[in-house]
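One structure is given here, and the rest of the page talks about it.
Removed from the display is one protein chain of the complex; every other protein chain stays in position.
Moving on, here comes chain A:
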Amino acid sequence: MLRRVVAVLALAMAAAACGSTAAPTAGQATRGAAAAKPVSIKGADGVAVELKAPATKVVSLEWTYTEDLLALGVTPVGVADVDNYETWVTAGERVNGRTTDVGTRQEPSLEKITALAPDLIVAEKFRVGQNLDALKQIAPVVVLDYTGEGTGRTQYAHMRQTLKDLAVVVGRQAEADRVLAGLDAKIAEVKGRLEKAGKAGTDYTVTQGYTGENAPVLRLLADNSLAAQVLAEAGLKNAWKGKGDSWGMTETDVEALKQVDKATLLYVASDKDNVFTGALAKNPIWQGLAFVKEKRALPLDPGTWLWGGPKTTEQLLEETAKALGA
C-alpha cells in the first residue's frame, strides 16, 4: 500500500515538473523557502550567472550535465537528445518519460525550451555559438566546458568541480558532497577489491569502438582522460601512451592495439554496432593480439559512457572491477 502511495506521488511530481504552467507543488515551495538566497556560478566563458534563488527548472543541453543534475536529485525539465542519452549513458537515474526532449544537443529546439520556461539552461561550451544569444533570451545560461582546458585541473578534478558548481546553483551542495563521497567510497572499494583479487597495478587499455566509414574506429583513452585518471585512482595503469585530444581520446584503428597488447583491453561497444565481435573478430591483427589470444579483451557494459559525471564514473569502476574478476 505504502509503495503504491509513493509511486502515485512520484508520478504526480514528475507531471508537475513537466507541465510548464502547473502551480508549484508543496515540495518545491518548501525547497524554495529553505534556500531562497542568491546563488551564482561562473561559466567556462568567464560569464558569471547570478540567480535570485537556486534554480528548480533546469534545461540541460549536454549529457554530462544531465547526469550531474540527476545525481544531485534534480530532474531537468528539458534534456537534449534523450534517446541517445538513454542508450549511451546507463548509469544513474533514467530520464525517459520524466522530462521533455528538446531536440539535438547541437541545435536544441528554442521553442520547446521557451515553452518549458526554465530558470536555468546548462550548455556545453563547444556546442553553443549560434544559439547562445537566443538561449539567453529564454533564461540565464551557464556555459560549462567538459574538457576543463585552461583551468589547470585534470579532467577528473574538473568533473568533480563542475558537479559542485552546479550544486550551488541548484541549491544542492549537500547532495554534491554526498555524491562525491560516494564516488570516493566506490574508488576505495574497487581499489580494495582489485588488491584482494591480485589485480592491483594491472596494465590496461580502455577503448570505445564503432564502425567508421569503411572500417572500425577505436577511441583509445589517453592519460589526460577522465576514465584513465579515475582508473589510476583505483590503482590500475593505463598502457596507452598516445596523444589524447581535448576529450582525452586518440581515434585510431586496430593496428594501434598492437602497441598495448601485453595489457588488458577493456572495451565498450553498443549492442547494435559491436565492432569487437563483428568486423574485428575477422581481422588477422585482432586475432593475433596477445590480449585476444590470452582472453584479456574484456567487454564493459555497452552503456558505460566514458565522458560522463560521477555516476558513469562509478559504473566504469564497477564494470572494470567485474571484468577483471574482482
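Everything that follows uses one rule, which is that a contact is a pair of C-beta atoms (placed from the backbone, for glycine too) under 8 Å apart; a residue touches a chain by one contact, two chains touch by 3 or more; residues count from 1.
As a working rule, contacts and distances are computed from a predicted model.
The listed options are "Membrane protein", "Sulfurtransferase complex subunit TusD", "Elongation factor P" or "Iron complex transport system permease protein", and the UniProt record of the chain not shown names that protein "Iron complex transport system permease protein". Touching the chain that is not shown, out of A:I41, A:A167 or A:L289: A:L289 (per the contact rule at the top). For the chain missing from the display, the contacting residue among A:N96, A:S246 or A:T277 is A:S246, taking the whole complex into account. Residue in contact with the omitted chain (choice from A:D101, A:D165, A:E195 or A:D301): A:D101.
Touch with the hidden chain on the side of chain A covers residues 20, 101-104, 106-112, 114-115, 117, 126-134, 138, 210, 212-217, 220, 222, 242-247, 250-259, 261, 279-280, 282-290.
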